[in-house]
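Note that one protein chain is taken out, while the other chains of the complex remain in position.
Letters A, B and C mark the chains as written, and numbering starts fresh at 1 in each.
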Amino acid sequence: MFHETVTAQGHLIDTQTLDRVFDLIADRGATHEVLQFDIGKRGEDESFVRMKVTAPDRETLDHVIDGIIPYGCEVESARDARWAEAPKDGCVPEDFYSTTNHQTQVRIDGRWVNVGKQRMDAVIVLEEGDPICRKLRDVRQGEQVVCGAGGVRVTFDQPGRKKQTFAFMNNDISSERRVETSLQRVIKIMEEVRKKGERIVVVAGPVVIHTGGIEPFSRLVEAGWIDVLLSGNAIAVHDIENCFFGTSLGVSLEKGVPVEEGHKNHMRAINRINHAGSIAEAVHQGVLTSGLMYSLVKNDVKFVLAGSIRDDGPLPDTVMDLVEAQEQYANELEGAGLVLMLSTMLHSIGVGNMLPSWVHVVCVDINPAVVTKLSDRGSSQTVGIVTDVGLFLQRLADELC
Amino acid sequence: MFHETVTAQGHLIDTQTLDRVFDLIADRGATHEVLQFDIGKRGEDESFVRMKVTAPDRETLDHVIDGIIPYGCEVESARDARWAEAPKDGCVPEDFYSTTNHQTQVRIDGRWVNVGKQRMDAVIVLEEGDPICRKLRDVRQGEQVVCGAGGVRVTFDQPGRKKQTFAFMNNDISSERRVETSLQRVIKIMEEVRKKGERIVVVAGPVVIHTGGIEPFSRLVEAGWIDVLLSGNAIAVHDIENCFFGTSLGVSLEKGVPVEEGHKNHMRAINRINHAGSIAEAVHQGVLTSGLMYSLVKNDVKFVLAGSIRDDGPLPDTVMDLVEAQEQYANELEGAGLVLMLSTMLHSIGVGNMLPSWVHVVCVDINPAVVTKLSDRGSSQTVGIVTDVGLFLQRLADELC
Amino acid sequence: MFHETVTAQGHLIDTQTLDRVFDLIADRGATHEVLQFDIGKRGEDESFVRMKVTAPDRETLDHVIDGIIPYGCEVESARDARWAEAPKDGCVPEDFYSTTNHQTQVRIDGRWVNVGKQRMDAVIVLEEGDPICRKLRDVRQGEQVVCGAGGVRVTFDQPGRKKQTFAFMNNDISSERRVETSLQRVIKIMEEVRKKGERIVVVAGPVVIHTGGIEPFSRLVEAGWIDVLLSGNAIAVHDIENCFFGTSLGVSLEKGVPVEEGHKNHMRAINRINHAGSIAEAVHQGVLTSGLMYSLVKNDVKFVLAGSIRDDGPLPDTVMDLVEAQEQYANELEGAGLVLMLSTMLHSIGVGNMLPSWVHVVCVDINPAVVTKLSDRGSSQTVGIVTDVGLFLQRLADELC
Partner (left out) sequence: MFHETVTAQGHLIDTQTLDRVFDLIADRGATHEVLQFDIGKRGEDESFVRMKVTAPDRETLDHVIDGIIPYGCEVESARDARWAEAPKDGCVPEDFYSTTNHQTQVRIDGRWVNVGKQRMDAVIVLEEGDPICRKLRDVRQGEQVVCGAGGVRVTFDQPGRKKQTFAFMNNDISSERRVETSLQRVIKIMEEVRKKGERIVVVAGPVVIHTGGIEPFSRLVEAGWIDVLLSGNAIAVHDIENCFFGTSLGVSLEKGVPVEEGHKNHMRAINRINHAGSIAEAVHQGVLTSGLMYSLVKNDVKFVLAGSIRDDGPLPDTVMDLVEAQEQYANELEGAGLVLMLSTMLHSIGVGNMLPSWVHVVCVDINPAVVTKLSDRGSSQTVGIVTDVGLFLQRLADELC
């Protein structure tokens, strides 16, 4: 039998960390014996556990240790992280360490060093001597990559945060809730994020336009609450179509009814922007004179429109090379304190993949399944709100502007 | 071959009546030959068709005629309605005429007479000499019942109405719409209905309470906009629970979070009302001092709470005998000009079954499937709105009060 | 400051019991100090905690103790349960103990006695000297009722069960799963339940008929797998309509298309059964000759059809007095080892309210929201499956028959 002594410290009970660690040990075919357990005497105290993990063979033991490291466990016989060379571009050794979105440290020369650019599903490489997360596709041949979980440790979110988000855990995402309560919470987060000088990023889908969000969203932009819009081709097309023709995907926003032949308006709108050369040019030339995109341009708020297979047109501003689009998204997310996801599963999942776990995320969608799916993937800071996104933006702008 | 000459007059094209009639004739194994067709020259003109329907046997022909009568067709060789005797209570002959919710007439002694108490899935009997709709279970042995479709004709909704509701037909029910537009339409209907002195009936589920609707709904009650509430046990329990304990099904309406052990509050609330004897008594004794049920009692607005198999308690006001509950619902629906269905499929379907097709129906639900289902069953006057019902009531009360 | 010493023993970590108890103490304004904590050394060992709970006043302390008792905590200074008299029929003192669906014991003369007829939202009374759960409405004036949480303790589900149902917890209910895996699990549960001689109860909605479930469901009935069907009027009407006319709510089951005028068939079907007197009579008279209801009658499998406000007709077998219907449901649930809930939220919630937590529940619905909702209310034994219920029944019958 092979064994290893492991310790963990923190809010082990109320974050259910200990429960999960025990589960994982058993699931992977090992057993544990608790050698020491100091439970926090009071609610605010941390607990400490020291235990012996035993497995029938070395491989199983390593597998278990690999598994529990991400939960904040440390092997007493700690060793430095092990590095191995990338055999060719975009390829790493089979046992590479794949990151989570939680703050990670690697042990280098006996010291624990924070890993930069934290994101999930990345590998850890050295950049100018500092460990950072890098997407697999960006790894270059010959780079040193962390392999195995030895010498890696993960810090979970700070204690005390649990309570704050308690109400929004999985089984509490429901259309049967009073929106006003969630709205106040979102406002408080926005104010705190602003105070800390962090960025507020909006990820939004075209439903924002269809449900009447142009006006309140523009007000938020004008009042300086939004730092960047990450979205796709559709939101811009429908917003611009509405400016030019009063319809959005052929539906009159005023009357709420489809205008016959109105489905052609979005192609007409794209054609006009093509003439101008870009959305910003259309604003500068006096062609585009109102709407959300207009407000963004006028207020120097950046937007990134990522392409998708279903795009018509697209607008000249839409980035159809997705490697480039992902880079632009990732750049805009640096320094983000809050990401507001409004009615778009596609772009929200894309953004979620790029975010470290400590960034606040607020998902608003009328479909509870979307909110649940995004919250499951999101950070522990996620606030999920099931409501009409147009009415939600109206209320948000009324409160903040 | 057997044949019959049939005529129809009205907006045959723009209500798709003619299309459906042709379909039905073919589906049932007969053929038609158009003898005369005068199309309305202009949009507002009616069309007229005269055609020969041919079938291989008498039975098929009768089956076809039975089928097209409800679409407004008349057999030229018109005859009086045929009456037959109910053989015992709740039983009628096999070929009884089963009503739709459209205005129906029967031919008696050569005269076309309107059928009273129009509703779907009923039989037609004589009450003090006048033909009326009666539920099958209320038919008594020996009563005369209309059999076959001969001597029956159906008047569709008035022309011109189609346009008004065009936007809300099946494929247009969507969460991707601006609520403000629908809201203004509902307000206009409410004002028209009031002007005509017709009743406004609300059918509501407990989601109204959970999403923050108590306050705006109470305002509408106080301002005299609501004539009766048709609902079940749950809405009342959750409203009263909120008055007593600040929770609704154990969830704090203020904080939006489940209160530990709060799930017991609804039984505590029921117990208190049991002590008082009824909701109204609890108001009069000063036990129940706020909320929706309080407002209803204080403003003498009637409510009917129909029981269901899932009811805990129930409150003493809940009618657990459903025959009685259906009677009470039906009575309250007499004279209704508008039924507002808020987040309850169960009670809304119940009410829909009782309504003639010319009553306005507005369905509001956050789930598009519910709105579609109710609209499919509803009258042609149905307005379907997919949104957050709490926010919707807030906006409605802000506009009307 | 007031305090009380409390102990708890069991799988406190891996059932998250300890976490919840700590939360509740803090939420209700008290603090805790751990005096002793013996963690289970190995996975299968129980843990033990002894702690001092301190609150600023007696009332808060009592509120906290009330709250943590249902989690299995015991007050060291244990006392007998306190009984008080019901002041009138259906009314109990304000501080009555409201039950959960977990196995409960009350302390009588220093001994812990199991409470019979366990169900949620009930009160505890004495029946022939034994404590049992009773619905509030059935309490009679003068009966002794347990008040406060002193002298009450709750046993959670046995350890080891967690693993079995792990896969079906909230955030794992998804349409994105392979049904075959869940199917095998359900079959295993059915075989175990049968081996133990417990009853298998099916709660089913009319979707079972529409999606082609008549044939496989009938096969399960004939093979003796089903002990009782709890449902409403609709499933029987649509099944019988299909036997008589080949349609279900007017839709041809063979062709999948609405038959024009077919919506009248359900009234015709009800009329025929009214003539016969009951479903069983219609079978005996040779009127009803196939289908699900036919199979139930032929195989002496009982069914209870509870009425609802939306029922047309209803059939003579439908119980429109809901107090009576709830009694019949509850009687049929005695001795149940498994409840199979098929596409009916209404009846499933009704049944869920009546069940103790240790009965296996399997929910099958195509709508993930329904499965989530039922699973949240259900016992910890709930298996939730999101799939097409017709295909599921087909596969189940193919495997079992």
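Convention: a residue touches a chain if its C-beta (ideal position, glycine included) is under 8 Å from a C-beta of that chain, and two chains touch if they have at least 3 such contacts.
Quantities reported herein were computed from a predicted structural model and do not represent experimental measurements.
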> In the intact complex, which of the depicted chains does the undisplayed chain touch?
Replying inline: A, B, C
> Quick one: which of C:26, C:84 or C:179 touches the chain that's been left out?
Replying inline: C:179
> For the chain left off this view, which of A:121, A:192 or A:398 is in contact with it?
Replying inline: A:121
> With respect to the chain omitted from the figure, which of A:136, A:187 or A:400 is a touching residue?
Replying inline: A:136
>> Take the complete complex as the reference. Which residues in subunit B touch the chain that isn't displayed?
In response: 13-14, 16, 18-19, 22-23, 25-26, 31-34, 37, 39-43, 49, 166, 170-171, 368-369, 372, 376
> In the full complex, which residues of subunit A touch the absent chain?
Replying inline: 20, 23-24, 27-28, 66-67, 70, 87-88, 90-92, 94, 96, 98, 121, 136-137, 232, 259-261, 264, 266-268, 270-272, 274-275, 306-314, 316, 320-323, 325-326, 329, 346-347, 349-350, 353, 367, 369
>> In the complete complex, the non-displayed chain touches which residues of subunit C?
In response: 166-167, 172, 174-182, 206-207, 210-212, 251, 253-258, 366-367, 386-388, 390-392, 395
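The rule is simple: only the chains that are shown with their structure count from here on.
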> Based on the averaged CA atom positions, which chain is farthest from subunit B?
Replying inline: A
> For subunit B, what residues touch not just one other chain but two or more?
Replying inline: none
